[in-house]
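Every protein chain except one is present and positioned as in the full complex.
Per-chain numbering from 1; labels A, B and C assigned in written order.
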Amino acid sequence: MALALQTFSTVKDANAALKATGTRYLGGGTLVVRAANEGDVSISSFVRSTEPSQSAITVSGGTVRIGASVTMAAIARHPDLGTLTRAARAVGGPAIRNMATVGGNLFAPTPYGDFTVALLALDATVSTDGGDLPIETFLAKRDGSHAIVTSVGFALPPQGGFRFLKVSRIKPKGISVLSIAAVLEQAADGTVSAARIALGCMADRPMRAKAAEKALLGRKLTSDGIAPALAVASEGTSPTTDPIASAWYRAQVLPVHLGRLLLGQVAGMETKA
Amino acid sequence: MELRKNYFADQRKDDLHEIGQPRPRSDSPGHVTGKTAYFADRNFPGMLHLKMVRSPHHHARIRSIDTSEAEKHPGVVNILTAKDVPHNVYTILILIQIGPEDETVLADGKVRWKGEAVVAVLAETERAAQEAAAKVKVDYEVLPAVFDMEEALKPGAPIVNEYHGQNHYLYDSGECRKVRFGDVEAGFAGADHILEQTYQSSPIEHAPTETTGCIVAPEGNDRFTCYTNTQAMFFTLDNASIILQMPGNKLHFVGGTVGGGFGGKVDVIVEPIAILGAKLTGRPVSFIYSREEEMQISSPRAAEKVVIKDGVMKDGRIVARKVTGYTDAGAYSRHSPYGAQKGAGHYPGPYTIPNVWIDTYCVYTNRTPSSAMRGFGVTIGDFALEVQMDKLARLIGMDPLEFRFVNAYRDGDMKAHRQPTEGAALIECMQEASRAANWPVAEKYMAMSSYAKGA
Amino acid sequence: MAKVPVQFTLNGAEKAEFIDSGTTLLHALRDKIGDTSPKGGCHQGTCGACSVIIDGELRLSCLTLAETCNGAAITTTSGLSEGGVLHPLQRAFLDAFATQCGFCTPGMIMAAKVLLDHTPNPSRDEVVEALSGNICRCTGYEPIIQAVLTAARSNSQNAA
Partner (left out) sequence: MAIRRGRGVAAINYPTGMNLGGDPTQALVHSTPTGNFMVTLSSVDLGQGMKQIMAQICAETIGVPTDRVVVDTADTDTGPHCMGTFASRGTHRAGNAVIQAAKEARQVMLEVAAEELEVNASDLETDGQGNILVKGAPQKSISIFDVALSAHFKRGRSISGRGMFLIPRSYPEKETGAMKPSTCYAHACTVAEVEVDDETGEVTVLTVKNVFEIGRALNPKMVEQQLVGGSWMGISHALYETTEPYYPNRDHGGTDFNQYLMPGPGDLAETQIIVLERPSADGPFGAKGPGEMCANPQIPAVANAVFDAVGVRIDTLPITPERILRALKAQAPN
């Protein structure tokens, strides 16, 4: 079967077309066109939707909704999404960021999917034609998911409450050794009152570091304060081994990098902004 | 860049018109305007695309190959197997009488590394070739494989390549290329310290931005023009002539504009099969490695293991050096027997050592055949030698840079392979490095010269 | 095989072709239209040699389907010099000896052009970031970074 592209003006029609075998949804092309170029003959047809809502970013009342077709570059330059610039710019180089979409990133296999790590820490909601799912549930089920993602939504974290770190061997553009996103709320005395920490490359898809989150509660962000959280940071992880790093290495340096992120020791990190 | 004209000024005239001038490169305007024509910047009507069916196993017997479904696939024009290649078993260095022929163009009865070419599919489009390749059925009986050079050299190890019969290349000097100079054991016996260390590398890819490939066009007169990015035109033409049993006058190679080579494009892999495809179909054929093929199928720089044993005196003189080098050729020779031999000629490095013993082995394992790369036979050896030098200096409590001055070769010094040193300049490089890096050494070293002692 | 029409401007000139559906822009440009300045270094989106500018944005033509470019304005390196006069970036690459094998050069120039179009006086870090999706195996990048910085300076001088 020669390849073909089918374009639909609504998500509904595109979803219907995706029921046929050999079809793959075309977002920015960075995953599926690559697969076809590399000889994945299971792909015979690209399906895309041009429904305008998929390309929209809306920010209102502290809530953000990002259409699934929005690119990393569009997020990085959006005036109201400064919090996420670092995470959006963690994806690829400039050309990739002009192509790679939020929707695609949700499906990107480890070690890709750094932006999804951010979305997981933000506890985003993933919307499809068929309804909404918490991102954690969505990620768990994504391999069997055929419904086109239309958007993701989340509450903007308080000022300085979002932290993101991607560790890579190559600068400025390298794929992840690991990535960490954290949404932290602190009480007036500096103790952590709420924490969500998401990890990339510590499993076959982004995951939450729930033991570490729990261990941070009521603690201050000092070396001593975070020590219990670092001690349990690897709980539940099954880090990936790939050409970039082994599972052993990832497990070893996770607490180191998490500690640096929590202590604000990451170069270029804006903990206030 | 700074040219230091004060060194060796007595040996050089600087009165030239064109040499030594920073003339602009004549090819750069083409590069910056995108007009430089690389081999793939050609498009012939009716051009076919060649895709390889490759072995998924490291070592396996081929029980059968079934191409019937693939042949029926729309767009497929021809499918080639071992029986279609006139002289299927070859080795490229046969041109300089380094045999035996040990490699197949298309696997015949056996595969010896994961990724080995088994069946070539020629189709109207890349996509049709990929789809048809997926329909070729090869029945394999998986065999035990060996990946570790030490394991491969043990008795009873699976034999990687029957054309050799054992898992190492057989030189006229035996299982290894040897250099013997002085009496190394006597040297060790008289040394203040002995240090034996092992160094290891893994395969390294040339990773040129332009992948290996060629486009072959029939000229219509029984001649075939092969547009190629080979690093060696006649070397490739002559090997293709042997493999295809075609007289050289039927072959016309055009190249010379290459998107990076670094030694990765001297293996004569894509051209013969593409020419054969063009000959059998009468149509132009394009065979261009995918990036994945370039990374994992094309020959890398060999992994090497280097064992160095040194005897050193408290005053810094190295009095004996024994080096055992192992080059991991992968499943086939390609250029590796040459590289291992080149290594033997390179040790013990740019130092004058009275007692030297070198053994270099070319070892076969079930991995991607390795071959030449920038610094062939030397790069990894230099890593081992120069880390060893650092360790020796620290062992005797000497500054590592000064330690190298003590041992540096100079004009007239006899090398282990029995050539007198000529044109040495190691000392001057180190003197300049001492200044540039603000790494002071004793005045006596700064006063040294590579010119023959007493000259 | 279904042929579909594509129509866009390439370096200012109208182009219209019938192509196989699913064809990448890289193939359409090189094999149908004959602009071979974008190079196919990986077809994976990992080398940047195929970079082109689509409606002002840097894109990888190997991962872009040509059909999705209908109505777009596409710029390639072959379209930068006008009337035989090199673009300042091309001039700077020549003067800095920033090309060796030249295979990455058209993509590098595209990436640099987009940078300078949006950021006429970039910092070194901004240049590094702009070039980060493009692989060069020959130069060690430094001459390329210097060429882009030089081109930016010459641009700002001309503007002043």
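Just so it is clear, a contact is a pair of C-beta atoms (placed from the backbone, for glycine too) under 8 Å apart; a residue touches a chain by one contact, two chains touch by 3 or more.
Since the structure is predicted, the reported quantities are computational estimates derived from the model, not experimental observations.
Asks: One chain isn't displayed here. Which of the visible ones does it touch?
Replies: A, B, C
Asks: Which of C:T46, C:T64, C:S78 or C:T150 sits in contact with the chain that's absent?
Replies: From the options C:T46, C:T64, C:S78 or C:T150, the contact with the absent chain belongs to C:T46.
Asks: Looking at B:K110, B:R127 or B:R177, which makes contact with the chain not pictured?
Replies: B:R177
Asks: Touching the absent chain: which residues on chain C qualify?
Replies: Within chain C, the residues touching the omitted chain are 42, 44, 46-47, 97, 100-103, 125, 127-129, 131-132, 135, 137-145.
Asks: Need a quick check: the contact residues on chain B for the chain that isn't drawn.
Replies: Looking at chain B, the ones touching the missing chain are residues 1-5, 7-8, 11-12, 16-23, 25-27, 58, 93, 96, 98, 114, 147-149, 172-173, 177-181, 197-205, 207, 230-235, 237, 251-263, 265-266, 291-292, 295-296, 300, 303, 338, 341-342, 344-346, 349-350, 358, 365, 367-368, 372, 374-376, 378-380, 382-387, 389-391, 400-401, 404, 408-409, 416-419, 422-426, 428-430, 432-433, 436-437, 439, 450.
Asks: Please give every residue of chain A in contact with the chain that is not shown.
Replies: Considering the whole complex, chain A reaches the absent chain at 167, 169-175, 241-246, 248-249, 252-253, 256-257, 260, 265.
One rule holds for everything that comes next: only the chains that are shown with their structure count from here on.
Asks: Between A-B and B-C, which chain pair is linked by more C-beta pairs in contact?
Replies: Of A-B and B-C, it is B-C that has more C-beta pairs in contact.
Asks: For chain A and chain B, what's the span in angstrom between their mean Cα positions?
Replies: Whole-Å distance between the two chain centres: 42.
Asks: Calculate how many whole Å lie between the centre of chain B and the centre of chain C, each centre taken as the average of the chain's C-alpha atoms.
Replies: 33
Asks: Counting only residues that touch at least 2 other chains, which ones in chain A make the list?
Replies: 2-3, 38 - these are the residues of chain A that touch more than one other chain.
Asks: Would you give the residues of chain C that are in contact with at least 2 other chains, written as numbers and ranges?
Replies: Within chain C, residues 20, 43-44 contact more than one other chain.
Asks: Over in the complex, which chain B residues touch chain C? Could you list them?
Replies: 24-25, 27-38, 40-41, 43, 125, 206-211, 258-260, 262, 290-292
Asks: Can you list the residues on chain A that touch chain C in the complex?
Replies: These residues of chain A touch chain C: 2-5, 7, 26, 28-30, 33-34, 36-38, 45-46, 48, 73, 92-96, 98-99, 171-173.
Asks: Provide the residue numbers of chain A that touch chain B in the complex, in ascending order.
Replies: Those residues of chain A that touch chain B are 1-3, 38-39, 41.
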